[in-house]
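Of the protein chains in this complex, all but one are displayed in their positions.
What follows is chain A.
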Amino acid sequence: MALIGVRARPGAIAVARRLAGHLARGLAMILVVTSVNFVIIRNIPGDPIAARYEKLVEQGMSPDQAERATAVLYGFLPKGSLWEQYADYMGGLLTLDLGQSLSTPGAEVTGMLAAAATWTVIPVLAGTLLSFLLGVTMGVYAAIRRSGRLGDVLAISGSLLHGVPQYVLALLLGAIFTTLWPILPGSGTADIMIEPGLSVEYAGSLIQHATLPVLTYALASYGGWILAMKSSVVTVLGDDFILAAELRGLTRGIIFRYVARNAILPLFTILALSLGLLFGGAIFIERIFTYPGLGLLLLDSITGRDYALMGGAFLLITVAIVIANIVADMLYTVIDPRVRSGEESA
């Protein structure tokens, strides 16, 4: 026991040191990206208030009335010099105050992001994990049976799906399941006629509305997983330890486990990064299915030149990617003994 304790201690310290380094670099990265974003966002051309003015005039309001009616919106634009705005913004970040929205005047950006994140994270997470599990499993089979018909079918299906853009898949699925064979809702998050709450009916409606976005996420990334896994498995199959296992007469099941465990390592990194990227939402998918997640929110904020909302959305994406990178790296340390032992010996 004492021996184990002695051995574990330097390992834990190495991991903690590694984590601390990652966190410091991550914070620096967030600070830099947030500052760059701030400058870029403030310099995006376009006049959202002029667009609102035009809308009012179009609806019959006189130009002077529309001018007065839109003047109030200037109150929601950032005030002061760029430096003052920057100081305000960074000060606000410390208290998680991302300011107020311009397109929905008065609404807190933090609340809007939180509301939208729910509609992105859960479906994208479900879709990504579904495609990962399927893709990895099928990838192993495609590699093992690469000389047979099943291997060909799996590889071709992977290549085809990998080559089809997400929005094409979304449109296709939408056309099939909402128009040709209308069994699924094509937009929204739940049937408004059902009282929200802890009921099977409402949960069913949520699942029904999330089906098409989740299916699109899953199919869109499935091809990538199957191809990556197949390639990784084929590489591992050529390793000496597999040959040794075969010569030792180990069963196919055990060899399969050896192969899968080793081949999946690089995919975990990609998975962790994919999960970080999911905070960016899938703009096309959310737009096509009117699914009000972060992607759609980001799109709307850019169209409406909602600086505060844009800044908040980009910040969330940045933080998510930085965290995903850290998690991917730490995960590697945990699941790959070679990395761990390398750290310990260092």
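The rule is short, and it goes like this: contacts are C-beta pairs under 8 Å (C-beta built on N, C-alpha and C of every residue); 3 or more make two chains touch, one makes a residue touch a chain; residues count from 1.
In this section, contacts and distances are computed from a predicted model.
Participant: Refer to UniProt and select, among "AIM24 family protein", "Fe-S cluster assembly protein SufD", "SCP-2 sterol transfer family protein" or "Solute-binding protein family 5 domain-containing protein", the name of the complex member that is left out.
Facilitator: The correct option from "AIM24 family protein", "Fe-S cluster assembly protein SufD", "SCP-2 sterol transfer family protein" or "Solute-binding protein family 5 domain-containing protein" is "Solute-binding protein family 5 domain-containing protein", the UniProt name of the unshown chain.
Participant: For the chain not shown, which residue from A:94, A:192 or A:247 touches it across the whole complex?
Facilitator: Looking across A:94, A:192 or A:247, the contact with the absent chain belongs to A:192.
Participant: Among A:21, A:46, A:80 or A:165, which residue is in touch with the absent chain?
Facilitator: Once the missing chain is taken into account, the touching residue is A:46.
Participant: Specify the residue from the set A:19, A:33, A:57 or A:270 that touches the hidden chain.
Facilitator: Residue touching the chain left out of view: A:57.
Participant: Among A:135, A:223 or A:292, single out the residue that touches the unshown chain.
Facilitator: A:292
Participant: Touching the hidden chain in the complete assembly: which of A:43, A:81, A:147 or A:179 does that?
Facilitator: A:179
Participant: Mind pulling the chain A residues that touch the left-out chain?
Facilitator: Counting over the whole complex, chain A touches the hidden chain at residues 45-48, 50-52, 54-66, 68-69, 71-73, 75-76, 100-101, 103-107, 111-112, 115, 118-119, 122, 178-179, 182, 186-193, 195-199, 202-203, 206-207, 209, 287, 290, 292, 296, 300, 303-305.
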